[in-house]
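The structure appears below as structure tokens.
Of the protein chains in this complex, one is absent; all others appear in place.
Letters A, B and C mark the chains in the order given here, with residues in each chain numbered from 1 onward.
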């Protein structure tokens, strides 16, 4: 296999990020198995055509089932709204296609499990889009944890803070509707934190959470792009059916204590996706707004010069850096997707499952739902219950 | 009353901080009712004498009951270990003395309530030592909240992170023994966070927590000063009976969501006492390691220059600053105590209760115990239960 | 003109950055006049072919004169080593091609002036590669200065600190040889600072500088990529003929005071390209290692909340942001080139000269040489002398 022909379902925020990644791979990772952008699929043919022209897809389709059925497609990239993931993934697996699916994998744990089972039964490659794993600074954190340089993990705390719906007049976009989005800040932002926790600190044993919808009703949206949207004056209002903020405590299998917070009501935080890990030998801190940096502390440093180091993860010693620019020349948000797609095509070429794959998506979904149950039932919920 | 004659019980870390504050008042706040350092009391007469000479107390006593009984003493300053607070405070109230008591007010909510009742019955002034309220930057946060400049409060998150017992060989000092200290990181560090929450975000309705003692046994201590201590090689070990870390979630009466974490196992954090408040109109962030700074965000800033401002709270517009040094010339940890004692003597002169007083101490204790109950019973606990 | 056919001379660090920018334009700025990557030219045919395949150029040439002579090429992009710029640019102008030339424009002011004269005589578009102007945060600084929101400028201070040749065993690459590179840190790094000064603070009237070559001899290089290189053990040594560090003071025409420092000997600084501007109404600070941020201060802020704001220049109110990702999703080094090429093609379509163009290149060169003269003659040198 010299190239991997891709059919992409969806073309908004994530479709743009994926297309950019596919286009970057040949230039920056020329040795990789290269994606071939074959067909872009969207329900609205005209909008899909416009997107395809812009994003670099030669062909357009309006029926995803036709795309899944095509013989000349190797991989289905699912980034349409969350309520479509399951049906498309099941069909893709059945058709023997490799699958990349954006997070959250599904609207429910049950659905996620079906998707995993289908992909495994079909023997196809499956991956889920937890892109933040692919920041070089996060890779450095992973390396420090895995190599034991932080020692035993005592604490993992993480928060994903945004403020894009702080204004009560911000309209009721699909991300605020449970039937389409599944959940609000919890599934959208908290899911990333949970995956990072799994990746960096291990499995979670039990959780207890707290949720709130601060603004119960919002004007109906007129149009929407990315995360921005507008409504007309005096637009009628509809109910917000997802959480504005969800926090939870967690106990990990290894005894570490976890604290998680996802909110869209943190004024001044455009997208603070941050975590800290404290171990017996050291600590690390990360904030995606300064994604090129990892703060690192070691207890073994000389007594008079102990302190958190601001490591700029752009040196040859850091993941991916040699593909890009000289030390000190930083990367941005989009590069996480390029690295993510590199993992996807590398795994396919090597005949292994990429990480994170549907198993990770299921694990994340289990924690998401356990938190929701803990909120509903006001009690600690063990993940093994789920 | 031209001066306030003080009898101080205890002379270690807090006794030193209080003495320094008493001595600073005449120089920096000459208009205030001035404390007169009259007698220092400690069980070990020799050590007390050494401390008195160093800290500036002309007289020494070894029996606190004698100090409380003296006619020439106006105020009892209690900073002996936590298990002594109640008995001394009750006696002081009975003797009609004003009382300053270090936090935590008592080992139990029941005890704290008795202390408050006794002080109120005696009609004396009572204050509890939540010194962090008295950082100029915290006063600024308070002003922004109270004046409505942050709008409705959605989130209060706070963490007090230390690492002084990270080493498993660090000895079993009194702060690690429940019968003396009452609790561990929760009562020592978490208590400060809870008081700041009450001060800045309002009353808490319900909580659920999680606790852990990572290191179950430690070598017995030989000697101890401040927070440092030593044990001999091959010292026998004893059980750690307090928590190493306690986290909890909270719901405030006003609907805000709270997240709290106190730990002594956060490598690299010598004393990170930090909080953030997110409101509908703005946010503030504080970290005691940079205590002169408050980060402030307003949603009303012009669209192209929105961002957290690093406000150095040393300008004439900031609390206490005119007493000290020109703008940009910073204060340190000890100044919080000077401001605290200024509030104490000001309240006495003005015939009002200072803030924070035993009511605040009781409120804090109620939350501390509610968290402990929530940990024991693995359920949400309402403060009104307590 | 629907597309702009490009012949690119050079394919190393800058050739890669330019190619990436050309490829990004259609996706992110679909409304722009689009570049068509036509032919890549390099003296080593094999290496050029490899680069062309990787970077996306369909055709390869080894003789730049042939490329310049082709009728089907609209623009020559010059990013070969600095000593080739002049000859290529003169030929391109003569052939009526638009020209993009990397900085420094030439090895001497005299050469730079010839290049400008030739381009102007030929009536072609000309641009010089001061890419840092195109950081959104720098654009914000420009907007604040131009709109008067910072008031009268009193101070401009800037420093470009690197450490890639700190090791005395780092080999003698072409950037350390005067005949190829023209100068060292001064022309490589200082040139960017000077251009930013011109852009943000205005014309410079006079300068005085200081230079040093700390390591006088280095092992000859064996091979080199980007800024990294290797030499064999016991390689013979050759003389370093450029400056390791150059500092200078400047007085601007508007009375502002300037301070500049460029060095490759600042341990810990991979690429700190930073400046600060102090005006009568406010200040701004920028550091390219955190390129998405601009710190902004206004004297008009309320007295109790004055402080530098950390503005993340990713909001809709900031330049270019709507083309990319939602607020808080950051850009990296390479995006400055995309914006630079957008300015290039926009200017061509609009029939104007882009900014910065050869006039800016000449102005920068005049200051560079004035500084060198001031170093040689140990005296203040007026730019008007040059």
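To be clear about the criterion, a contact is a pair of C-beta atoms (placed from the backbone, for glycine too) under 8 Å apart; a residue touches a chain by one contact, two chains touch by 3 or more.
Since this is a predicted model, take the numbers as computed values, not measurements.
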Shown chains that the omitted chain touches within the full complex: A, B, C
Omitted-chain contact residue, chosen from C:104, C:171, C:219 or C:307: C:307
Residue of C:20, C:82, C:283 or C:365 touching the missing chain in the full complex: C:283
Candidates B:36, B:59, B:334 or B:355 - the one touching the absent chain: B:334
Of C:79, C:125, C:263 or C:314, the residue in touch with the unshown chain: C:263
Contact with the hidden chain (one of B:82, B:125 or B:162): B:162
Touching residues on chain A - with respect to the absent chain: 140, 143-144, 295-296, 298, 301, 303-312, 315-318
Touching residues on chain C - with respect to the absent chain: 154-155, 157, 159, 161, 163, 166, 208-210, 212, 214, 245, 247-249, 251, 255, 257, 259, 261, 263, 265-269, 278-283, 297, 299, 306-308, 378-380
Chain not shown, touching residues in chain B: 13, 16-17, 19-20, 23-24, 26-27, 30, 53-56, 162, 164, 226-228, 269-272, 288-292, 312, 314-316, 324-335
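One rule holds for everything that comes next: only the chains that are shown with their structure count from here on.
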Chain contact topology (line, ring, star, complete or other): complete
Length of the line joining the C-alpha centres of chain B and chain C, rounded to whole Å: 54
Rounded Å distance, chain A centre to chain B centre (Cα mean): 41
Distance between chain centroids, defined by C-alpha means - chain A, chain C (Å): 35
Overlap residues in chain B, where contacts from two or more other chains coincide: 306-308
